[in-house]
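Input: a single structure, listed below in structure tokens.
In this view, the complex is presented without one of its protein chains, the others remaining in place.
This part shows subunit A:
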Amino acid sequence: MSPLQLFIEYSVVGIAAGGVYALIALGIIVIFKASHTFNFAMGEMMMLSAYFFYAASVTFALGPWLGLGVALLSSVVVGLIIERVAIRPMLGRPFIAVVMVTFGIGAIIRGIVGLVWGPNELQIPAILARTPVMLGDIFVPGRTARAFAIAVVIVVGLILYLRYSRAGVALRAAAADAVTAYSMGIDVRRIVAFSWVIAAITGCISGVLMASVNTLTPHLGVVAMNVLAVIILGGLNSIGGVLVAGLIIGWLEAVTGMFLPTSFREITPYILTLIVLLIRPNGLFGARQVERI
């Protein structure tokens, strides 16, 4: 195989992994927009959802599809409980205080998952076919390709939904100016709850996808930290930017892994982010404030 072919193959696999990054990032950004809170528990929400999927489909033997439905439903319920119990009382508090609460929630989820399921790797039922996908001469592992397709469809669907639906308008209105949003009759607290539902759904799907491509361990959520780079690169305010940024970060990780030792793989997203921020402080797609002088 020629080096060029190898490079292309790495790139495709990397971009494919980036689709899931975009999905995770979207969950974080929607919450950020609705309540100016950074949800550091996103990784743990993903991981918990994957365990819900395992419990429903394997332990309770509901099969993969019903299991996925149960996992989605339980993830949404957990998301709403977190919002109601831990986030809503913190609204209006300093940013850092709310962020620390989300850190705490992450730690609690990790602890509970460790107690219930233990630290060992678990194998979730195969929902993604393993048959590789060939793009011309390029070989893409079957599960990676399918995870990418699912992630991108959901990301694009959600982006369009938030762009054109009435709920999307309400979310952006609440994000821009909560007081004015209230004066339009928008119940801002419900919008915040709605953002946690969206995050729970993207978290559940990305968690299950990650667990099917790799395996299920309590460390599954660590990947959400790489997604931080995606969000900063795309611009915190840009829902549409996450897709491109997710793909860029996925690609970059894979390509660095090809040329450099693996330890570099983990820092490249941050190096790229640093460079981008020096040139474009709002990220690649971050909104420049519209202001008329």
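Note that a contact is a pair of C-beta atoms (placed from the backbone, for glycine too) under 8 Å apart; a residue touches a chain by one contact, two chains touch by 3 or more; residues count from 1.
What we mean here is this: contacts and distances are computed from a predicted model.
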Response to the item:
Among "Response regulator", "Glycolate oxidase subunit GlcE", "Bifunctional protein PyrR" or "ABC transporter ATP-binding protein", the omitted chain is listed in UniProt as "ABC transporter ATP-binding protein"
Worksheet item: Of the listed residues A:58, A:169, A:197 or A:258, which contacts the missing chain in the full complex?
Response: A:169
Worksheet item: So which bits of subunit A touch the chain we can't see?
Response: 166, 169-170, 172-173, 176-177, 179-188, 287, 289-292
